[in-house]
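As you look at this complex, bear in mind that one protein chain is not there, while each of the others sits in place.
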Amino acid sequence: MNDDILLDVRHLTHVFPLSKKIAVKALDDLSFQIRRGEIFGLVGESGSGKSTAARCIMNLYRPAAGEIIYKGVNICDPAQFRTHRKMLQTTRQLIFQDSSSSLDQRMKVCDIVAEPLKIHRIRPARGSLRAEAEFQLRYVGLDAGFLDKYPSELSGGQRQRVAIARALSMEPELLVADEPIASLDVSIQAQIVNLFRHLQQEHGFSFLFIAHDLAMVEFLCDRVGVMYHGRLVEAAPAKELFSSPVHPYTQALLSAIPIPDPRLERARQIRQFTEDPENFQGVLTEVSPEHYVLMREGEHHG
Amino acid sequence: MARVLEVKDLSVSFFTPAGEVQAVRGVSFSLEAGEVLAIVGESGCGKSVLCKSIMKLLPASAKIKSGTICVNGVDITGYKERDMNKLRGRLFSMVFQDPMTSLNPTMTIGAQIGEAVRVHEPRISREKLHKRILELMALVGIEHPEERMKLYPYHFSGGMRQRSVMAIALAANPDILFADEPTTALDVTIQAQILDLLRRIQTQLGTATVFVTHDMGVVARVADRVAVMYAGKIVEIGTAEEIFYEPRHPYTWGLMQSLPAYSKGKKTLSTIPGMPPSLLHPPKGDAFASRNPYALQIDHEEEPPMFRITDTHYAATWLLDPRAPKITPPIGGRSHE
Partner (left out) sequence: MGRKNPLAYFGKKCLVFVFSIFVLSLAVFYISRLAPGDPLVSYYGDRVEKMSPKEREWAEDKLGLNDPLLVQYVRWMENAVHGDFGISYKYKMDVTEVIASRLENTLILGGLGFVLIFVLSMLLGVLCAWREEGWLDRAICKIGTVTSCIPEFWLSLVLILIFSIGLRWLPSSGAYSIGKKDDVWDRIVHLILPVSVVVTGHLWYYAYMIRNKILEEVRADYVLLAKAKGLKKRSIMFRHCLRNIIPSYLSLMAISVPHILGGTYIVETVFSYPGIGTLSYESARYKDYNLLMLLCLMTGIVVILCGILAQMINEKIDPRIKATEEAEISEVKKR
């Protein structure tokens, strides 16, 4: 196995049963890899299975089929999960979209940030838990005055910073962020994305960034995967994906990003995309180095 | 062109247990027949409250403190609920952000559109109503209207629901349409479709539209004129070209620069430091001063008036005062590629 690869998702399939007869396939044979120190972006429309993938990776859902290898451990295997529980719980961290509901409203910020350390009984490097929390807060751009506040007293951006500080207090190797900027304002989004970029460079953790804002993904991510109805239709380095998308769905998705320039924007043609099941058959094929597209053998898109 | 809406010095406050929240502070603007005015700003800047206050859709805790609202030359500021009912739907109508919640889940789409038609034509015959519903559904691009009108909202996707909401809003052929972030809750591919539909209908029916959004890309697609709001005030207003290519207010600069498209190839995105002030106790002077890298001494003491740049372009920043030091704007003066 390649040492370089931190997370290897192989043929992941997840099904939500609606009733005894009907089930939704939220993930359908999803495979991708995240290397150490890489920012991998997962994009797609609502209901494309991005969040389900994140939850499977964080062991919140147990997938119906497939495996997830994290640091050589198959986390879908209960026995392996139990043996490596501590390592898995400390080195992977998750940030949700809406930190107003994912942070406990009755806990002070300093307790929220220090809670993971407390749970895993890790001796704080800076003396007390409070000092540790203060350090982490400063790191994400909040001063000590926030230590004794409650989440409800903070703005959306500040709450998201607290969630990041909490995740980073464990010095994770893999950070998974599920739409972390979707509910923030434009100017605050930029602040948080900058923060992510800065922290990633400092810590060198691997980062799975899930978003529907393609422009932000292009800016932040090294590699990007495009999902549609639970399948990965295209994966490539960010630059290449945005400059020369191959799959028709990717092309339609990228063509729909509005450009903040009236003349260009009005002249722009939006590619129509038909839900032709033909487009979603086949296997991921490498069309150029590192650039994978879902296609049938011998087929070439546009 | 006829002026359909004229708002002068409008102030709206919410009276909450914590005190008076000044959501809209002295806003003036006008809307010509058949144009699209986009109101841009971050959440809490008062853009949505502004629209709802014109239609008087705000909860009882909100009061119009001062200013006038004239529609087609008639002052409606003091209108009571009974008078407003006659205007809503016919004179102005509104499309809301979340199409998932803005339709009644227990009524068919056809019934909800029909209800909107009947409000203003109570004596319409059954056949005519039916025809009108089909017409409206076709107008907003819902295919197979005959079958679809019998369906409930839950049968519809987000984009379809937003189309239905638009059909309802357009049922009585209003002069003004307020669209409050109508595409924010939709996927990007659907967003483009809805924006184009809105633009098409707007040219077809000549409906003047006030389009509220936080997304500059969306503004670029639909707007003729743009008003930038910050902390309850319009800080800059002008034609779309003026705002995008010759912005004058530091907040507009910041807003444009924080878009990833602007920082293509750069290491970090430009940001506006800090966050918007609380409208419970708005700061003295220019509300943007504390986040403004170009702030002058006077910004912290006195609110800037609206300075005229061209006949259509106005901005509220002391930088435009003849006595202010000359600075080179970080953006503008360019025509993107």
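To keep things simple, chains are lettered A and B as they appear, and every chain counts its residues starting from 1.
Criterion: a residue touches a chain if its C-beta (ideal position, glycine included) is under 8 Å from a C-beta of that chain, and two chains touch if they have at least 3 such contacts.
These figures come from a predicted structure and were not determined experimentally.
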Practice item. Pick out which of B:I109, B:I142, B:A169 or B:L279 touches the chain that's been left out of the picture. Key: B:A169
Check your understanding: Thinking of the whole complex, not just what is shown, which of B:T16, B:S66, B:N85 or B:Q297 touches the missing chain?
Key -> B:N85
Revision key, fill the gap. The one residue from B:R3, B:H120 or B:R199 touching the chain left out of view is B:H120
Check your understanding: Taking the entire complex into account, which one of A:I5, A:V24 or A:M107 touches the absent chain?
Key -> A:V24
Exercise for review: Quickly run down the residues of chain B that touch the omitted chain.
Suggested key: 55, 57, 60, 81, 85-90, 93-94, 96, 98, 101-107, 115-116, 119-120, 152-155, 165, 168-169, 171-172
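The working rule: only the chains that are shown with their structure count from here on.
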**Study point:** chain A-chain B separation of Cα centroids, rounded to whole Å
**Key:** 32
Exercise for review: Can you check the complex and tell me which residues of chain A touch chain B?
Suggested key: 45-46, 155, 157-158, 185-191, 193-194, 197-198, 212, 214-216, 218-219, 252-253, 256-266, 270, 273
Exercise for review: Would you mind writing out the residues of chain B in touch with chain A in their complex?
Suggested key: 42-43, 158, 187-189, 191-193, 195-196, 214-221, 223, 240-241, 244, 254-256, 258-264, 267-273, 275, 335-337
